[in-house]
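Complex shown without one protein chain; remaining protein chains in place.
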Amino acid sequence: MSELAINHCSKYFKKDAINFCAVQPITMHVESGQFISIIGPSGCGKSTLFNMIAGLERPSEGEITLSGMPITGETGHVGYMLQKDLLLPWRTILDNVIIALEIRGMSRKEARQRAIPMLQKYGLGGFERDHPDALSGGMRQRAGLIRTLLDDKQVILFDEPFGALDAQTRLQMQNWLLKIWNEFKKTVLFVTHDIDEAIYLSDEIYVFTKRPGRIKAKVQVDLARPRNETTMMEARFLQLKRELLLMLNEERPHPEFDGNEGDAHGG
Amino acid sequence: MSELAINHCSKYFKKDAINFCAVQPITMHVESGQFISIIGPSGCGKSTLFNMIAGLERPSEGEITLSGMPITGETGHVGYMLQKDLLLPWRTILDNVIIALEIRGMSRKEARQRAIPMLQKYGLGGFERDHPDALSGGMRQRAGLIRTLLDDKQVILFDEPFGALDAQTRLQMQNWLLKIWNEFKKTVLFVTHDIDEAIYLSDEIYVFTKRPGRIKAKVQVDLARPRNETTMMEARFLQLKRELLLMLNEERPHPEFDGNEGDAHGG
Amino acid sequence: AGSSGSKKTPAKNLIIAEPVHLIAYLPLYVAIDKGYFKQEGLNVKTITATGGAHVTAVVSGDAWGVIGGPDSVQIVNAGKSKDPITSVVNVVNRANVYLMASTKTPYTGQSDAELKAFLKGKSIAAGRYGGSPNLLTRYLLIGLGLNPNKDVQLDEPADAAAVVSLVQQGKDKIANGGEPQINDGIKKGVWSEPFYGFPSMGDYAYSVVSVKASTIKTDPKTVQKFVNAMLKGLKLVNNNKAEAFKVLKKEFPTTPDASLKAAMDRAYKDKLWSKDGYITRAAVAKPLDVVKKTGIYTKGYSYEKLVDMEFVNKALNK
Amino acid sequence: MAGKTKAPSPGLFIEDRSRRAKRIRRRAIIGQMAIGLLILVLWEGCTRFGWLDSYYWSSPSTIVRVGWQAVVHGSLLSDLAYTSGATILGFIAGTLIGSAIGLSFWWSELYSRITEPYMIAINAIPKLALAPVLVIMFGIGFDSKVVLAFLMTVIVAAIAAYSGVCNIDKDLEKMLISLGAKRHHVFLKVVVPSSIPWMVSTLKINISLALAGTIVGEFISSRQGIGRMILYAGQVLDIDLVWVGVVVLSFLSIVMYLGTVWLERLLMRGRTPKS
Partner (left out) sequence: MAGKTKAPSPGLFIEDRSRRAKRIRRRAIIGQMAIGLLILVLWEGCTRFGWLDSYYWSSPSTIVRVGWQAVVHGSLLSDLAYTSGATILGFIAGTLIGSAIGLSFWWSELYSRITEPYMIAINAIPKLALAPVLVIMFGIGFDSKVVLAFLMTVIVAAIAAYSGVCNIDKDLEKMLISLGAKRHHVFLKVVVPSSIPWMVSTLKINISLALAGTIVGEFISSRQGIGRMILYAGQVLDIDLVWVGVVVLSFLSIVMYLGTVWLERLLMRGRTPKS
């Protein structure tokens, strides 16, 4: 089916009159139905790459194609989920998840009918009429994912979707995501800072260098599926973790005291 | 030296005319210089317990003593750090960390002189005159901890201090905290959702039951210090992790779909 | 600020509150400009105070005297009796209000009956309700046997200039007012010469200068000096048109000469200004009859309490 | 839910915030009334015993008496209806159109920047001064009062809505665009709803501005209305009646204030107060 191809895409910004490279030319081919993770130091351009794929930013050079069709600079071809749940606080959960359908011109009534079973199936039954404020962080991310699923795109980009959740909720969400991925057979690109998470979920992990970002390595995760909590205790898992930690440590500028080179984060 | 004792402290709220128990009577004795972690399901009353120790909330029953002196309902006896950095956005980092000294009546000038070497020593040199906005999440939490250290209390409470940081920054912060703890010999109570973090840092871990909270178990962490990243690969570490995971799973109401029983979280 | 207190300079500071800055108050401006007050050792300034505040400014002690109708003085006195305000010199002795008809519906009649018939059913831009032009118009209507609230339609804008635009817009057929409205309207072709002038009512204490009774009691000398200078001002205005015009130009620098000239001409023609500053019983009776008939103030008055002509008499006898 | 365990032993300290909130609400009402009463008593007393000049300060009893007369013999009630009608209409029109203008600035930064100084300048024009021109433009009828109330509110509403537009979460826009939304989708589904708290926040100020506008309109020219009554009363120095007007306007503004509070609650339903 569809294959996502990123051909020699780079991104430059101009800041204070000097050119500033955020992403060095990157070439990546993702086969349909694969779960790909991307890890790399903060500020290495992971989000910028995703913005380019989603059509929100124009690459400085290069081209992006989906099943051979060029989609460079065009929005609406892939699903995109961020760390912030980005639910509209004034809409109920139900009305939040149908927004993509509304944009496509479907009537609210029809869209709602389609969404309700989905919400019920994936653990949000009974919360349809609540506003996002009333939900926990995990549930809000769940609603965000259901919104993306209802949009029904073959490729979904996740940019640290579980970064703001506590460790236990996070684990639940990972299992839940694996289950959904298994049912829907989407192509997933997943950015995370959590090496455990990357290994636990992915078929393949791309490691990026520090800024300006470039693919440093591509690691195959040869762990059997379905995976569960015991997977994390397996020797192969630990070995992969050690490898990846080492690679990332090489990319860390000052291992002890320096945080994120001044990039604001968190909270 | 000082020993923190929590004697049969509980907390009830009245909500919609019915009594609502947030924390069941808890008794805990923490010896001076120990690093204690507390883990437990969301909403089990960990933060409420900390609020009682810090004197921000009055326990419904019971008493809290520090080195034998009752401190129930009194503020200013222990340090307290939250997940939110709670830096004052309109103050520079330097002026933020000296706030406790200012409150005690020290002149700004003197307080600043005392704070500057501290900031320089612990990785914030050069950022003294910056406002918190300009710093990354990790650095902001560092400033928050320095603020607490300058306050010079024997006992420090941490309520998920690294919960909002990405995994790599988090690891750096953990090492940094261990180093500081080693130098200052403070008594630390540390709430976290991350089991790895709890094991990596603590001498002892208290596991709480689900709401209303109660101590379910007390686990000794018999890992040698100093610890580093390889500690996490040790067999004993993994065994402890498995044990704790199991205990927490027992406390999870609906292991698959339910999030946090409707408590709003995250973002 | 700056009431009668400054003892550093030999001249005594006096503030006269005026409800508007009006061409009709020319004698006062002349007395200031020509230094008549200075000669008496007074330093007089005017202040504009609207919305009834002109009389209040005297009550509060912020102003020494007020120029305006004796009717408003009487109304305030009736409200608070402790230290009544007393009129000491006349300035404008004619009801300085005229009625103009839109050029589309000119009035050609002569008799009261014709006037009544003409006014009936018309819409009139009558100026702010409670203001003298408005009350005089109502007074005329009542005198003619018309009900101001039923038989005609009164538009009562607070702004004098709005009267012109109301007639020009065709919203009203008749307007009341004085100069410079009349001339402006004529120039624009909105109306022609007034068809009715309230000066025809004869002596009418339209604007007088009044001060507190306590001032008269404690400081009669200053009052006398003030009246002396005012009388000089009245005299110059009445006798020396050219000089008076110069002062007028100075006081109203942005008003076109033609308007000022028209205003002066009309004023002389209708004997606007008091000859001698004397306030007669008949002249006071008329404005108070107007407020009584129009229902604004019905409690009556006493000429002796409201008016004190001793200073004018002294000055005239000197 | 899970917290409903056995009742705790008696004598425990139990926090109950809702009761505390209720107690404060009750006390506040009592306090408000007490202060109101105190003011009335002081006012009445001071004017009775001559500490305040009753001519200028009137007195509560006189105001009630004169006010009642104005209701029975005068036209206070219809004046009130006239003034509040014009105010409310002007307020609604000003708020809606002003908000629309403010929101429209989202479409182009250039357009908003060019327009801003002109809005500020127009806002600063003292309306009373331009009476003759306003009479020509808007006449002297009921509409002219509405127009003035509108003019007083429209710019403030526009500025508020624009503040909202400037503070929109860019990520929400981005999210919608990534779903393939066009600009009009973003406008309708994000910009408008997320600016509502900002627009709502100025309702309280705007209602009193609208009232001021109506009063100015009645000052310019009117056959009816509280403003006209006050102007007339001031002109003939009937200060008791001025006070009646002032008191009526104060009540009217409190009622309208409560109305905006209610409106606020309605518009903010399902939203927490902005942080």
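Quick notes on this one:
A, B, C and D are the chain letters, set down in written order, and residue numbers restart from 1 in every chain.
The working rule: contacts are C-beta pairs under 8 Å (C-beta built on N, C-alpha and C of every residue); 3 or more make two chains touch, one makes a residue touch a chain.
For clarity, every value in this text was computed on a predicted model and none was experimentally measured.
Note on the chain not shown: across the whole complex it touches A, B, C, D.
Looking at C:Leu42, C:Ala63 or C:Val208, the residue that reaches the missing chain in the full complex is C:Ala63. In the complete complex, the hidden chain is touched by one of D:Trp43, D:Tyr56, D:Trp107 or D:Phe142, namely D:Tyr56. Panel shows chain B; residues 54-56, 75-78, 80, 82, 84, 86, 88-92, 99-100, 102-104, 131, 133, 151 of it touch the chain omitted from the view. If you put the missing chain back, the residues of chain D touching it would be 24-25, 27-28, 31-32, 35, 53, 56-57, 109-110, 113-114, 117-118, 120-126, 128-133, 136, 156, 159, 163, 166-167, 169, 201, 204-205, 208, 211-212, 215, 219, 227, 230-231, 234, 237, 239, 242, 245-246, 249-254, 257, 273-275. In the full complex, the hidden chain is touched by chain C at residues 1-2, 15, 17, 20-23, 45-57, 59-60, 62-63, 159-161, 164-165, 168, 180-181, 184, 188, 252-255, 259.
Please note the rule applied: only the chains that are shown with their structure count from here on.
Of all chains, the one whose CA centroid is most distant from that of chain A is C. Put simply, the chain nearest the middle, going by average C-alpha positions, is D.
Separating the CA-averaged centres of chain B and chain D is a span of 47 Å.
Averaging C-alpha coordinates per chain places the centre of chain B 82 Å away from that of chain C. Centre-to-centre, using mean CA coordinates, chain A is 30 Å away from chain B. Touching two or more other chains at once is no residue of chain C.
Across the assembly, chain B contributes 261 as residues in contact with two or more other chains. Viewed as a network of touching protein chains, the structure does not reduce to a path, ring, star or complete graph.
Under the touch rule stated earlier, the contacting chain pairs are A-B, A-D, B-D, C-D.
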